[in-house]
Each structure stands twice: as structure tokens, then as C-alpha cells.
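All protein chains of the complex are present and in place, except for one that has been dropped.
Presenting subunit A:
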Amino acid sequence: MPLSRRAILTGAAVGGGLFVGWYLWPRHYSAPLIAGEDEYGFGGWLTIGKDGVVTVAVPQLEMGQGVTTLLPQIVAVELGADWRQIAVQPVPPSGAQPNIPLAAKWAPLWSSIPSLADEPGDMLAGRFARDHAFSATADGTTLAAYEQPVREAAAAARAMLAMVAAKRWGTDWEQCEVEGGLVQFGKRTLRFGDLAEEAATMRAPDPAPLRPDPPAERPVGEDDDSVDTLFPRLDLPSKIDGSMIFAGDVRLPDLVFAAIAHGPIGMQELVGYDAKTVKKIRGLVGVVKHKRWIAAVASNSWQAQKALKALRPRFSGPGAVGTEKLEQVLTTAARGEGETILSFGDPDSQLQQGAAGATYYIAPALHAAIETASATARLSDGRLELWIASQAPEAARAAAGEAVGLSPDKVVLYPLEAGGSFDARLEKQHAIEVAQIAKAIGKPVQLTWSRAEESRMVPPRTPVAIALTASLGQGDSLTPSAWRARLACPATVREFGERLFDNATPEAAMERAAGKADPLACEGALPPYAIPNVAIEHVPVTLSLPTARLRGNAAAYTAFATECFIDELAARAARNPLLYRMEMLGQQPRLVEVLRRAAQIGEWGAGDGGTGEGMAVVRMDAVGDPQRAGGGRIACIAEARAGGSGFEVERLIAVVDIGRIVNLDLARQQIEGGLMFGLALARGSSAVWHRGMPSPARLGAMGLPGLADTPDMTIEFVSSDAPPFDPGELGVAVAPPAIANALYAATGKRFRRLPLMETVA
């Protein structure tokens, strides 16, 4: 079965090219997808070659989530192509392919307007995203941003192909069928390849003649985990034989290799190094020093690392960061006053007497992608070329250019796939560094951060303390009548925004965000349950540890606190945690359904002590969806027991409702992977900083689950026609509280910290 896939490094240069414009194309934007020889462009989203190969532009970063299959699948279905004729081209950022839903959601980070998130397609967000070529890959917005545009482009292309065929056959194009890569009328067929050249000159009907239904795959029967997909991932053949090119795999003539050292957190100014010893290192090309780092460059990575070690760099600064007292600082702050993010009813008076409370502490969490930050750069003839995997490529491009005195239009970014990211590649420090090193050395340079640098220099997901208070006592069920969540953490999303949108240093970003309430840092803190009086408050705490986004984001900590506390309230009320939740979900039929089915599969009993079963539910809302017509829902039952020096999770059952499913197996991969990521958060993937250095910094000491720690998983999807929702973060959020509640059932002990145990073997 020939799966055609283009070499990943084909010219993704900015501007110019043999681009065939058409009316849908906003002409003042650079063309992200350039038609090669014997290829013809359709709307900047696809080209069709004389050979019949359909190449689909993907403006989102592939980091394992399958976007280089998902968007091409939508094109193939809408166009009527054979899956085997589809090729993929990751394209650099262009204003013509903006991520408007994400721009709307992140509006507080780039505008002074508090929120545009509830106004889809908002003018301002659209203008911002187009003007800034904002096509970031984050927050599960791929389908919301790109499904409609790629469908329209593919539908237009289908019509244009049919028009040419119909002209040759003397019939109406509407009478022609397009499927399997052929235009058909009666028994006559024409291949796309024979039509493309003329088709590209046709005038597409406006609006584009979409097929009646968007692509949808129905969930198969119960616990059917066979992989039998009509749309196998396009990226796997090149990932199975080592031929996939990641940023550290690019090879250029005269390429040299750089190793870099940064200071401990809080001690980031380079103040000295040993220049002499390094000279003995064979193959040394040069040493590049900067205010905040030093790099050794050599003919291979090992010599560069040896030279870097010999340099013995010394750093200074206001003070090395220690986080030994973080938990105490944050839990104390969470018991103080906060700024109201959201409030309804009259929670204050309700919570004055007889309220139950608990405080949860969630430690800083590490990304620990297996690929460390890597980039390759070549600076020649006043032009910078940058090979990099970036979730925010335009920001990386602009920052790298600025660092070497070049305007963004002098920077060519070749988008590569990421070896995992989990939001680490929203950061762009390595893009800046590789450009500066390339400039200083005068040769093409490859920079690969060591694992130690990766652990230290990618800011962790924020630590947070969450104080929850609830009044027990609506009727006999003892469900809460009032609820307050007070989150003590830095304005972490604002801080991230200062780095992303204003290119601030980590320290400057912390300073600018300090003391501001941050609604996005409190996402998911509103429980999905029917509680008449609620207050969500943020206590912005200033830390000296920079913080960042991480897969699961705020939902991963708010769901942990909410779902553990609900379990505590159920226990106080002496209620079955399943029925207790169900009674508060009357207005949430989709949540009821996932919970009901999960409980059924898990043969949920009384949920009493000793069973080792725990549950959690999570609802995530879509951007610009105040009525909550879309969004995602997951219920999880965990079976766990204490064992050895920690705990073991034996089984995870998850029932998931993500609305319409475009690619069922990709969705399943995302749920499986999300649950594993959540399991890692429950076990570890956290650090303590001593003297500015994270401990552990080694992957092997982070408590990451391996194959032997992998629970048996049962995953089911609900069949739904609701708007599609990205499955990537649901599992991350739901697993830790389900596991914590299971451990309570097994041990009678409440786990109010994440990771759940101080030390993990």
C-alpha cells in the first residue's frame, strides 16, 4: 500500500513560489504551501500533482497527537480522495491560516480586553491572528480553528476538478461523483492528476459546496480495542525506520554542534569561565558567551559537551531559587483573601457556618518530553533559516530574528515534528540561542539542550494550593449548597503570555504578571455540579520560580481538588460517591451518561472502604461556547492499591464524550496517552528546586510510569453529533483524582497532594 509522503524539508520558504492564487486566497499573505513542478495549488491548503498526489498543508505542530493525519483525513473525505494518494506538508505560519479560537481564548494575554473567548470568530481575535500569523498549536483548538477552512478548500477543489471533467464530458459538474481519487460520470472516470492543471484555473463556487456531513467515525462496540482504521496515521512509516527528521536530525554541509549551559534558576548571569582548559578539546570550533548562557561548539556533540564541562561556567544573580517552603507558602496564601474570578448566588453567607473544608497542594510538574529542546540554524546572506519544532512558530521566528538583528521576513522557519512537547515547545528560548550561536560561529549550528538543561530551563507547570470550602446540606442528600474554590498560585498564564507575546525573559514575565488575577489559571475550578452558590477566587502569589503551561493545564489541578473534595463530601455525608455525584448532575445528561457507563463497566459497588475503586468526572468547555453545546466529558474509574513504596494502579476505565469523532483511533490514543500522563502526575513528574536546580533532573528518577506500571485500560466513547472536542487533556485531568479516590477506598487515607506520595520508588 503506497503511502506517499513528501520529504519533510521541501521548500517551505516564505513568499513567492509557483503559488496559484484564487479568489478565496487573501493575496497579501505569504503562501504557506507552494506548488512544486507539475503541482497545482488549491486555496493554500492543498496541491494536486499531475501524478495524482494530493498534498495537504498542516499549519499545526505534530507532536504525537496525530494532526498530520487528522487534517489530511478531513481533506481526503471532503475531496473524495483515496487515502493512499495523500501527502502531508507541515507549513510555516501564515496569516492566511490563523488559529482564531485560540487567539480569542488567549485574548487577555495579548490585548487589554478582558475576554473574547465567548465570541467565536470575533473580529478583533481574527484580525490579531491574521496580522500576527498566529497559528499556535495549543489548548485543543485544531479542529475548532481548521476543520471548516480545510473542508471548504477541499470542497472547492472537488468542485473545480468536477467542472473540468464535466466540461470534457459535456455534462453538469453537479452530476459527477468524486470518490477514491476519481471524478466519475456513469462509467467514465478521470483521475485528479489529469484534471488538476486545468482545475486550478477554474472559478470555485461560492460558498464552497460542502458534503452534507462532516467526517465522523462512530464508536465501535464495548471495549473493542482493535486498531482497524480506514485512516492509518501517515507519520508512522517514517517513525518506524528512523527516517523521520526531528530538529536534532537535520544535517547540513559544514554543520557544527553546540552544547549550552545556563545558570541555576535565580542565578542566571554568566560571570566567569575557564577559557584555557577548553583549548585542548579536539574539534572545538568556538565558545559563544552570552549574558545568560555559554555554549561550546564543536565538530560533534560529544566534543561540544566535553568542552562545555571544561569551561566550568560560573553564574551569579539575585539568589538561587529554593522551593522547599513552596507548599507552606501556597497553602497559607490559599487560606487568605483572593480576587473573585467568578461568583453566583450568595456563597459568603452560606459558607459562614458549618462548612467543610480541605486544602490541596499540587506540586510543580515537569514536561519531561523525551526529545530535549533542539534546533538547527543557518545564517547566510542576511537570512536566517531555522529548523525547529514549535507550538508557536511565528513567535519563535520573530524572536530568533530579533536576536540576530533580522526582521521576521528575513527568517525562514522549517516546521519539524516534535518528539513530545506537552506544551514545552510553546517556549522559544532555544530558537533565540541557536540563532545567536550561528551568528557568532558563522557556520550552520545545531543546538541540543542536555537533559539537565531541559529539566531546569523549561519552566514547570505552576504549583498551586487550592482551598475548597463547601456547606453540606441540601435536603437529605447532603449535597453542597455553596462552594468556594480559592487557588493560590502565580498568574501563570499571564506570565506565559508575557513570554510568548512580548518576548519577555522569564524574570521579566514574572514581574509583569505579578499580583494580577488570572482567570485562565483557574480554568475548570467551577464544578460541573448543580451548586446554587459558588465563588471561584484567585490569590495571585509571586514566586521566584518561572512557570509554564503543561498538558492538562489548569484542569489537571482544578479537577484533582474538585473531584477529591467531592469524594470527601460524599464520605462525610455517608453517601455512595456515585449516587452523590449523580444527584448533582441533573442538568448534565452527557456527564451522567459517561459516569453511568463507567460505573457499569467497573461494576461500581458501594464504594466503601477496602474496595480500592475510585471515580472522577471532568467536563472541559470549548472556546466560545457559553451555552456549553460542545466541550468534552470523561468519567474514570480507577482500581488501585498501596504497594511497595508507593502504589499500583491496576485498572483504569474511562468513558469519553468528545462529541463527533473525526478519527476514532487517534482519539483513543489521546485518551490512553492522557491517562498515562495523568498517572505520571499522580506518581511523580515533579521536582523540588534546591539552589536553583531541580531535583530530580534525571528522567529515571521522576517516577514516570513504564510498561510494567501500565494499568489495564478500558476506554469507551459515546456516540454523539455534538461539536467535536479535542481529547488530548481529558485523561490527564481525570486520572489523578480517580486514583487518589481509589487509594482512599483502599487505605482509608486521604491524599491531598499531587503527586500523591512524597517519594516514589
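In the analysis below, a residue touches a chain if its C-beta (ideal position, glycine included) is under 8 Å from a C-beta of that chain, and two chains touch if they have at least 3 such contacts; residues count from 1.
We take it that contacts and distances are computed from a predicted model.
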Omitted chain, identified by the protein name its UniProt record gives, among "Sarcosine oxidase subunit delta", "Phosphate transport system permease protein", "Amino acid/amide ABC transporter membrane protein 1, HAAT family" or "2Fe-2S iron-sulfur cluster binding domain-containing protein": "2Fe-2S iron-sulfur cluster binding domain-containing protein"
Among A:249, A:402 or A:625, the residue in touch with the chain that has been omitted: A:249
Given A:385, A:417 or A:537, the one touching the chain that is not displayed: A:417
Contact with the hidden chain (one of A:317, A:444, A:497 or A:673): A:673
Omitted-chain contact residue, chosen from A:241, A:324 or A:603: A:241
Residues of subunit A in contact with the chain not shown: 1-4, 51-52, 62-66, 81-82, 84-85, 168-169, 180-182, 186-194, 225, 227, 229, 232-233, 235-246, 248-249, 251, 257, 282, 299-303, 368-372, 417-422, 448, 450-451, 665, 669, 672-677, 680, 698-701, 704-708, 710, 713
